[in-house]
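The complex appears here without one of its protein chains, the remainder shown in place.
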Amino acid sequence: MMTNTLTSTLVLLPFLAAGCCYVLRSNRVRSLVVLVTGFLLIISAVGLIPLTPFTLSAGNLLGVRVHDLVMVADFLLLFLILYFGFKHRSLVVKILSLLQILLVAYLEFFLIKEVPATGTIYCDSLALIMVLIVSVVGSIICFQAIPYMRNHEAHLRLDKSRQHRFFLVMILFLGAMNGLVLSNDLLFFYFFFEVTTLCSFLLIAHDHTATAIQNAVRALWMNSLGGAAFIVGLTGLYYQSGHLDLQLIIINASPGARVFLLSLALLCLAAFTKSAQFPFQSWLLGAMVAPTPVSALLHSSTMVKVGVYLVLRLAPAIHGTFLSQCVAIFGAFTFLAAAALAVGQSNGKKVLAYSTISNLGLIFACAGLNTPQSVTAGILLIVFHAFIKALLFLCVGTIEQHIASRDIEDMRGVYATMPLTALITVMGVIMMIMPPFGVLLSKWMAMEAAARSFYLILIITLGSALTVMYWARWAGTLMSDPFAGRFKPERQPLLTWGALGALSAGAAVLSLAAPWIYTRMIAPAMSGTYLLPYRASGGILENAAGVFAVLPLSVVAAVGFILSIWAVKRAAGARIVAPYLSGIQVTEPGMFKGPMNRLVKAEAKNYYLSSIFGEHKLTAWVNLGAGVLLILMLGGTL
Amino acid sequence: MILTTVYVLTGFVIGPLLGGLISGLDRILTARLQSRIGPPILQPFYDAAKLLGKEKTVVNVWQAFCAFGYLAATSMAVVLFFLRSDLLLILFIQAVGAVFLVVGALASTSPFSQVGAHRELLQILSYEPLLVLVVVGIYLETGSFKIGSVLTHPEPLLLKLPFLFVVLGYALTIKLRKSPFDLSTSHHAHQELVKGLLTDYSGPYLALTEIGHWYEIMLLLGLCALFWATHWVGMTILIVVTYFMEVLIDNVSARMNWRWMLGYVWAMGLTLSLVNLIWLYTA
Partner (left out) sequence: MLKNLIQKSRIKSPWLLHYDCSSCNGCDIEVLACLTPVYDIERFGIINVGNPKHADILLVTGTVNQRNKKVLVNLFDQMPHPKAVIAIGSCALSGGIFREAYNVVGGVDKVIPVDVYVPGCPAKPEAIIDGVVLGLEKLKTASLPARL
């Protein structure tokens, strides 16, 4: 009973709340609805922790079978996408959505004889982790969106607020994500999969500028391609096994069968499009035209995580196959290529976007590697990446609203005007690249797991060195202070501080709790296909090959941090001198006396090495490489 | 427990002392190679003590934070090394130190610091993958990333990982700030970037970076020592020869630019590691 209530809160409440947001056009009421929904989602998600694992059957809703409801909604959704295809004159969208309509119709009316009686909803540790991420991170992002959108619209000077539509889609997105990760019936999964496609389209197009619409349509067709691959894969799976029960499919995997493997490969392809892996990266890069909370949502807890979730879910089924190897190589390749492209970018949001693609690539590599350690690494990476990426996007959004630029060069010395936001951003960067924080912990696991396969480890080490480069550069730039006297205290809305604080504290605490997460949430999921990869005792993760003392290291890091802060306090009494400018500096900060006694600004730009890592140099090659790998993956299953 | 404490203290105290002595020796050796006499062997300690007693001046308080961060990370890496912890983890922590140093330099707007910091990032980019690959090689040979299992390995690693030792040499040259790779900052005299990365660190904070560097020297030589962990004589010979080669290379080569460094080090380093790794896989 409890599980029933909680699950329906997680899935259905957002749909209701989204409707309320649309209908009730008062800012106050809407904010209240968003806040209440968010908190209810968080509470229900936490409430699920002691109840997992569980299975539910959907049964009836208002006297109609849920299965039929979903089917009708599915058709409505696909026709809606078709409509957008016509509206924006996109041939690809039209074709792909027609194809999907036909296939769904074929599947529903001709193939599927009986509706499975049990097991439409299945929640194990992996699903629970996803639900927690979606509900917690997603809700926090929605909270922050309230002040952000107020500013955003004030800035755009709209005569009619469009926030009701915005929050409609944002909240809907959370419900769809929860539904997706909890579905065990693949048709339900497919329905929610398509809902996220539509939601992302609507959110990217939200500002209705020409670029926004263009990018949104691009996102739509790429994700429709994924949807089409998904539904073709489903048809194949049904042919092979006669049902669409995800758990049964995984347990009774028949990796020898060609149709089965090809179907799974198609599902992986769908996952790659959702997770914006190369060569489908352009939709995610284009998505940054949308208001920042959208990027935060797409990049951290929703949308792109669908892909990695799907592949991690399917990992046991493809264990030991060529497909699994292909996924690993493909993921590692994306990890490296996206990191290289991120090095070449000075646009902060693009760096974040490439870093997302890169991290997702690493998760795919972990899933494809398919060992207990690597799968653990993948799951942990999903958790930490969600928190920190959301945090960084919100930080960049906040900075952007102040300096009216998202270029890293313009963020030089932002510390002087927005000290707290800059510090939180640097915290986020530190948590991305430094031990003992979670991302590095997962990277450590991934590397130790990949060490047995020399091409993977080679690619991953190169990628992670590049990663350090673009993050460290950014953190330093934020602190690069042009030295303009005393700091102004910074003002931000309470919800912004709340969101930033909650996300950064959350990421830090979760890092500390990583061994606990491992024993409580990941180890149970490891039973069956995998052996337990680590012993966790006293906050230390250890196995025969390696040891990562999470808790002791965190304690040492905390002590080091406090000492360093103390050093900063004491250094505040130190004499402040101007940066070295060969002795020709003047009292104006950052200036020196140039020819004819004129004042010249001393400037040094970051190295972006665009002659090596620029988009114009790399993108074509990377897309080509990824394309070849994809063909290899699909062809290899035949 | 007592043993752990002893290890921690050794790493923490003996580490920098030895590291300082080695860099003193380094300076004498360099002077001799240039037919000079050179400073006393304790010179690095005099330098550090003097710097510690100087007035504190900063461009930006975050420099102080970063200098402490660098010292904390490098000392931590050495302590973990003495605790026979996980090699990969030690490398990660060592990288934390390097990143702090860069961020501290970027905190100053001086173009010299800025350019130095970016060159240092490129240096990190060059050596970091190599160090990881060396550790992976050790793992493949001994079956574990833990130093403990390297020490119990029956035969010297050098015999199985000769190419990876050369690769480690590349990383060592960059990390010890030796020509031709001393792009971001260098020890002796000054360079086209004034002091590059370290330009705006001064007084006690400069001393901290010096002490941190001693820890780094210890860590890297420790890594070298693992290649002949079966007998202390072999170990000593290996370290002495390696270090002498480093000084020699430093003195006979000119400083190159980052393009060359990245291209050359990656090409040579990755090829050599790959050859050695494939050899290990097939053997």
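Chains: A and B, in written order; residue numbering restarts at 1 for each.
By our rule, contacts are C-beta pairs under 8 Å (C-beta built on N, C-alpha and C of every residue); 3 or more make two chains touch, one makes a residue touch a chain.
Source: prediction; values computed, not measured.
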item: Touch criterion as defined above, residue of A:L234, A:L284, A:A472 or A:A578 at the omitted chain; value: A:A578
item: Contact set of chain A toward the excluded chain (per top definition); value: 570, 575, 577-578, 580, 582-585, 593
item: Touch list for chain B against the chain that is not drawn; value: 27, 31, 34-40, 43, 45-50, 52-57, 188-191, 194-195, 198-204, 206
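One rule holds for everything that comes next: only the chains that are shown with their structure count from here on.
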item: Footprint of chain B on chain A - complex, ascending; value: 412-413, 415, 433-435, 440, 444, 447-448, 451-452, 454, 457-458, 461-462, 464-466, 468-469, 472-473, 475-477, 479-483, 544-549, 556, 560, 563-565, 567-568, 570-581, 589-590, 602-604, 606-607
item: Contacting residues of chain B [partner chain A, same complex]; value: 55-65, 67-69, 72-73, 76, 85-86, 88-89, 92-93, 95-96, 99, 102-115, 117-118, 121-122, 124-125, 128-129, 132-133, 136, 139-140, 143-146, 194, 199-200, 202, 205, 270, 273-274, 277-278, 281
